[in-house]
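Structure record follows, encoded as structure tokens.
Note that one protein chain of the assembly has been removed; the remaining protein chains are unaltered in position.
All chains are identified by letter, namely A and B, in their written order; residue positions are counted from 1 within each chain.
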Amino acid sequence: MISQHEVRVSTRGRGTYDLSRDIQQLVRDSGIRTGLCHVFIRHTSASLMLCENADPAVLRDMETWMARAVPDGDPEFTHTAEGPDDMPAHVRSVITQSDLNLPIADGRCALGTWQGVFLWEHRYAAHKRKVLVTLQGE
Amino acid sequence: MISQHEVRVSTRGRGTYDLSRDIQQLVRDSGIRTGLCHVFIRHTSASLMLCENADPAVLRDMETWMARAVPDGDPEFTHTAEGPDDMPAHVRSVITQSDLNLPIADGRCALGTWQGVFLWEHRYAAHKRKVLVTLQGE
Partner (left out) sequence: MISQHEVRVSTRGRGTYDLSRDIQQLVRDSGIRTGLCHVFIRHTSASLMLCENADPAVLRDMETWMARAVPDGDPEFTHTAEGPDDMPAHVRSVITQSDLNLPIADGRCALGTWQGVFLWEHRYAAHKRKVLVTLQGE
């Protein structure tokens, strides 16, 4: 059994957006007991992340680290037409994930207790992001 | 055909643990000839890595690079309740992998000659880690 669903996420600019609840709902609705839930973001300036979901400080620290590892306005970047966050958004996407595959067990997405699925918007401005979820299993 | 198996890994603290043999055994036992082997770690402070499996110096150098890219005790981190390796473990996990999908061909996990599947424990302390393996194919 295979099914596909588009999830639309309206971001309010750079930051993380928890998709875990939406994804668990899609898995439940599918009736699949054992299988895989594939999550794919159709963009190259926002990405996906499995991250600790309990302490909001983790997400803030993640942003702190990333802002230092991939600084906005890098003077060596030449792809700058859309602003200082344009090229850094592409790099951030490449070193995190564009697709995640999550196991389905006992009819649920078998995330660990502290795992959440997040969309990470890397652009300053608000964007409408499309996430395609493909469920397969029995 | 789809099947799922939990692999438990007792780590002795930070370092890499080769899972290749366990995974190949699960693939062999499944009887699947052509398909995919999905490996998922249910934690956010340990991760998965496909890495060169012949020269132990590669794994040491990988740790050297990571320790510099994501330093323990980073003074800008605020999620520090569990110690100087806590938040760095989350960052390390995000820039490596929490899930790997490996092709199965001719009844084996079709890794390249020099590819090994490693669990990378990022915490100092020993942990019990749960890895969920989902096999599908024909």
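FYI, a contact is a pair of C-beta atoms (placed from the backbone, for glycine too) under 8 Å apart; a residue touches a chain by one contact, two chains touch by 3 or more.
Since this is a predicted model, take the numbers as computed values, not measurements.
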item	value
From A:9, A:57, A:105 or A:132, residue that would touch the chain that is not displayed	A:132
Residues belonging to chain A that touch the chain removed from view	2-4, 38, 40-45, 69-70, 74, 76-79, 81, 87, 90-91, 93-95, 97-99, 101, 130, 132, 134, 136
Absent-chain interface as seen on chain B, which is shown	34-36, 49-52, 55, 57-58, 60-62, 64-65, 68-69, 95-97, 100-103, 105, 110-115, 136-138
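What we mean here is this: only the chains that are shown with their structure count from here on.
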item	value
Separation of chain A from chain B, taking each centre as the mean of its C-alpha atoms, in whole Å	20
